[in-house]
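Dropping the structure in here first, questions after.
Every protein chain but one is kept in place in this view of the complex.
Letters A and B name the chains as they come in the text, with residue numbers starting at 1 for each one.
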Amino acid sequence: MSAAVYEERLERMWQSRPGVLGWVMTTDHKRIGLLYFWTTLVLFAAGGAEALLIRTQLIQPNQHLVGPATYDELFTMHGVTMIFFFIIPMTTGAFGNYLLPLMIGARDMAFPRLNALSYWIFLGSGLFIYTSLFLGMAPNAGWFDYVPLASRQFDPGHAIDFYCLGIIFNGLASTLTAGNFIVTILKLRAPGMSFNRMPLFCFAFLAASWGLLFALPSLSADTIFLFLDRNIGTHFFDVAKGGSTLLWQHLFWIFGHPEVYILIVPAFGIATEIIPAFTQRRVVAFPLVAVAELLVVFIGFGVWAHHMFATGMPTVTVIFFAAATAAVVIPSTIQVFAWCMTFITGNAQFKTPLLFIAGFIFMFVAGGLTGIMFLAVPFDQQVTDTYFVIAHFHYIIFGAAVFPIFGGMYFWFPKVTGKLYFELPGQISFWIIFLGTNLLFFPMHLVGLAGMPRRNYTYPAGLGWGADNLAETIGSYITTVGILLLLGNLVVSYFRGPPAGADPWHGATLEWTIPSPPPEYNFAVIPKVSSAYANWDVEDREEDRRRLAEGVMVLDEGHEQPVSSPVDGWFAEIAEMPHDSLWPIVLAVALSVVFVLLLLHLWMGTAFALAGVMLALLGWHGEEPEETDA
Amino acid sequence: MSDYAAGVRRGGPGLAVWGMAMLVASEATLFGTFIGSYYYLRFGAQHWPPPGTPEPRVVVPLILAGVLATTSLPMQLAAMAARRARLWAARLLLVWALVVQVGYLVYEVHDYARQLQHSAPQDNAYSSIYYTLLGADHVHVAVGIVLVVWLLWKLLRGLTTYRLGAVQVVAFYWHAVNLLTLVVVGVLLSATL
Partner (left out) sequence: MLLAGCGGRQDTLDPHSHQAGDIANLFWVMMAVSFGGLALVTGLLVFAWVRRRRRGIGGDTEGPHPGERTGWFVVVGMGVVFPLTVIVALFIVSDWAIVNITQAPAASSTAMTVEAVGHEWYWSFKYPGTKAVTADELHIPVDTRVNLVATTADVIHSFWVPELNRKIDTIPGQQNRILLYANQTGVYRGQCAEYCGLQHAHMGMLVFAQPEAEFRKWLKREAAPAAAPTTALERRGERLFLDGACSSCHAIRGTSAKGYVGPDLTHLGSRTTLAGLTIPNTPSYLARWITAPQHFKPGNQMPDLNLPPAQVGALVAYLESLK
């Protein structure tokens, strides 16, 4: 038997159904990743449109493009969309899903049907919450939705119910994905890939997944309490009856602060794979960087009340949280200097992906420095809730999350499509976006220091804010042009780009050892791994070719995937993976019905819909893997 | 046939238990935030429960939680029996656990309804968190019962490695729920301290 025969058998074994049904029923992590990718791009466009409307309204004092009611919906939906419906699903859903199994030498995620369910729930939650916009009742109390403003007394109607239910619904998708990633990273690594031989990308996604798993419940509890207060008449947040206004804020930020690390840590993971490829050097101080990626999220759970320094908490509490916030700086500075030293001690080739990473480092450091300023509590108490903090978090989010996402799009474009992108338009798109975002966000520091609060639908003349706002708005248009150029480049390259081959960059990790685009089964032979830079281990790759020719570790008897021990990566057993299935989308639809009925306050109907969910779960678990020996 | 892997073929129960561990971690954290909220509200209050709201009963809930916790024994024994392919032992152990669990839930639902006649979640923050925390625990017990019934139905057609995994996973879930119930009851009863 030869390699070609094995590959053909695997091809038959792993083939998806043809056509649309194949996409609807898919459990293949690559297809699911692509579904997430396109869906989040549409939602990114929505969030971007919201931003452009905000910026245009603020171009000069006292404009009337939109009134306050619409403006309040715009800034709320912009925040909710960008965080829950762009960054998280793009990094974890798109990049994570597509790349994680490839990087660890696996054929799919640990729970492929659950993975598909995550996507359909995500899509359902996006449709759910955007329905509110089309009905003119979008959430309007800010993305962190403070009570009492978000209580029924001050926000009657369905807007905040859309928020509560939409957030819980969306959170289900992220929780399932997080659990899936953790088990995949711990158990499905190729035999030989011990914990310290994982690519840094995997450390980053593991950290982010733990973060999601432990942070989301706090948000769920918060929104459950608010939904109950608004619709059943409970008093969690009602001070008159023993409730607490600040309880909302504590629960929110216990989620919200880890969330912002969850936003950027996967992007760190993307950056730490682009850097080795374009410097042809392993990352400096690898063990420190790996630990730092885990520590950032871990310490990030202890700093939440730094979002509440102006609420009148006791001084000792305030000082504790300032100290914890100080601690979280160190893992970030470790990573920044490790990346810079890798640039310096390697042969840095500033192609488009690496340009975006250089831009990311610049923006992340700028945003991080203003973040450090916030641990000076009196200064925080001056500039919190102003444009200074908007500048800070946009430098971080746009700089540290979006720039690596853009760089990653270019970097892995050849792997996903089999084509090369056009380099010159790529570089131009970088510079336009870099200039645009700096013009957009830098003046926000100035105007915040000059006293402009956030979430104001307009502002008066005569306070010196007009010029900066004008610059910011122009910056937003320039950024949009750059992003359109980037996306246009990728589209044109898809149709007209030259063929890329398996390994155009001589990248470091396992995805570059397989064809572009990858076959359904990813790896014909489960790779032999001795380091975190497997593609550069020439002898191991030769061993793989030998094994394939001999049929060793080909696992073609079924839909098979090896399972390893979590720390040492020793081969434990073979798992039979599920094939395409309709149950994920069916269950997602059943869950959507539950949430719609809750929104409409049809409690009896909700009970029936929950029964429907149970039935879907029963059907799902009615499919059992084939037994060859019981 | 790929000979290297021939000897180690199985249907993959291991991953399912990891998956349940993820669910348990997430739910435990959810309850952790409920409990944290309970104490946050408590330490902001002068009187807990507030005047006019009855204190929880101590002895009966504690005993019942203990009784529920004993079902971890038959659940674990059922998993071990299934692993040794002792199908009838597994079925009987599951039935034993189910009878106790159903008895527990029936009593608790009745008691929940009785308590609602004397105070409502809409009275004040104490009753809001009390009924929510307790109700959430009961929901998890109910789900656990559904899981055991499902297991018994699956086992009607015999044992396979997949179904062995199912028994192990449901046993794990029940250990978590039993521990959770003890904690929740302890928290709610701490109001009397």
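The rule we apply is simple: a residue touches a chain if its C-beta (ideal position, glycine included) is under 8 Å from a C-beta of that chain, and two chains touch if they have at least 3 such contacts.
Note that the coordinates shown come from a computational prediction; the quantities given were computed from them, not determined experimentally.
In the full complex, the chain left out of view touches A.
In the complete complex, the hidden chain is touched by one of A:Leu52, A:Leu65 or A:Ala348, namely A:Ala348.
Touching the missing chain, out of A:Ala45, A:Ile59 or A:Leu149, is residue A:Leu149.
Remark: the omitted chain is touched by one listed residue; of A:Ala4, A:Val42, A:Leu135 or A:Ile319 this is A:Ile319. Interface residues of chain A with the unshown chain, by the touch rule above, are 61-62, 67-69, 72, 141-142, 146, 148-149, 154, 239-240, 244-246, 281-282, 284-285, 288, 310-312, 315, 318-319, 322-323, 326, 329-330, 333-338, 340-350, 358, 361-362, 365-366, 369-370, 372-373, 375-379, 381-386, 449-464, 533, 536.
Note that only the chains that are shown with their structure count from here on.
The mean-CA centres of chain A and chain B are about 32 angstrom from one another, to the nearest whole unit.
Residues 1-5, 8-12, 14-15, 18-19, 22-23, 25-27, 29-30, 32-34, 37, 40-41, 44-45, 50, 121-126, 128-129, 132, 146, 150, 159-163, 166 of chain B touch chain A in their complex. Taken in their complex, chain A has these residues touching chain B: 110-111, 114, 175, 178-180, 182-183, 186-187, 213-214, 216-218, 220-222, 224-225, 228-229, 232-236, 238, 241-244, 247, 250-251, 254, 551-557, 560, 562-563, 571-576, 614, 618, 621, 624-625, 627-630.
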